[in-house]
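Before anything else, here's the structure in question.
A single protein chain has been omitted; all remaining protein chains appear in their positions.
Chains: A and B, in written order; residue numbering restarts at 1 for each.
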Amino acid sequence: MTKDEHKEGIGGMANPRRYGIERVAYLLMRLSGLGLLAYFVAHIYETSNILRGQVGWDELLEMTSTTEGHIILSIVIGMCVFHTVNGIRVMLGHGGVGVGKPARPDYPYEPASQNYRHKIGIYSAIVLAAFAMMYGLAVLFGE
Amino acid sequence: MRESTIMKIHYGTAIAAVALVAVHVLMRLTQGFAESLEYESVLANYKFVPYAIMLELILVLLSIHGFNGLRVILLELKQGRIYEKAVSYGCLAAMIGLIAYGSRTIIVVNMGLV
Partner (left out) sequence: MAQVSSIAEEQASTPLSSSKSITLRISRYNPKHDDSSVFMEFTVPYQKWTTVLEAILDVKKHFDHSVAVRYSCRQATCGSCGMMINGKPKLACFTKISELNSDVITVEPMSNFPIIRDLAVKFERMFETHHKIKPYLIRDDTELESDAKEFLQSPKEVEQYIQFANCIKCGLCNSACPTMATDSSFVGPQALAQAYRYVADSRDKGKDSRLKMIDEPHGIWRCHFAGSCSQVCPKGVDPAMGIQLLRGYLLGFRS
């Protein structure tokens, strides 16, 4: 990508404000995917502490069972739920499910692929992620 | 490998991982979150062969899905033959490395070598 190409760049790709909730979902999907991968790598690393026996494991639990640790885990729960629900929506869309049928377009040309089914899917993913985060916080801080 | 084959694997690993991670999370919740994380409880989980197999499957599925997702994002950010090869092979190496590292933990604990 060069300046000559006049590409919008990462700023344009990650700007969620111009093209509705679908573009917000696109951005959240990317961010949650990267966040979950980071958590996954960290999780594999932290659970390998069990190889150090009970002392190593208890040290790990002590380190992660903090307010910050619980908040991070709650965010991970939210990202996981959003990524899953929205991922199922996107996968169905990629298979051509719920994207509408080709037809002669009429003015004002509302795109059939940007329909309420997919919008409901996106809002559901956000709401479910929020509920899952709240549940996670209740479980983690309720102990 | 054709990109369609890679993406079919990407979707397949996602679907399988969702089911298995759900079981993994439910196991924490049904046992009580704090209790399930106690050393003896975690050790028992690892030593229970079906659960260890499930953990191994989750490890493989999420590694493939996660690092392929990362590859896709990185390929879209920058282009160039050398960069793209580096990204593809780098992600593959990271995937194999993580699977090897996680498998070592599962196998060692499962065999009671801790």
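The rule is short, and it goes like this: contacts are C-beta pairs under 8 Å (C-beta built on N, C-alpha and C of every residue); 3 or more make two chains touch, one makes a residue touch a chain.
Not measured: the values here are computed from a predicted model.
In the full complex, the hidden chain is touched by chain A at residues 1-2, 4-10, 12-13, 18-20, 22-23, 25-26, 29, 90, 93-96, 99-100, 102-107, 109-114, 118. Residue-level contact of chain B with the missing chain is found at 2-4, 6-8, 11, 72, 75-79, 84.
We adopt the following convention: only the chains that are shown with their structure count from here on.
Distance from the chain A centre to the chain B centre is 17 Å, each centre being the mean of its Cα atoms. Taken in their complex, chain A has these residues touching chain B: 1, 10, 30, 33-34, 36-37, 40-41, 44-45, 47-48, 50-51, 53-54, 57-58, 61, 80, 84, 87-88, 91, 94, 139-140, 143.
Listed in rising order, the residues of chain B touching chain A in the complex are 11, 14-15, 18, 21, 29, 33-34, 37, 39, 42-43, 46, 59, 62-63, 66-67, 69-70, 73, 77-79, 98, 101-102, 104-105, 108-109, 114.
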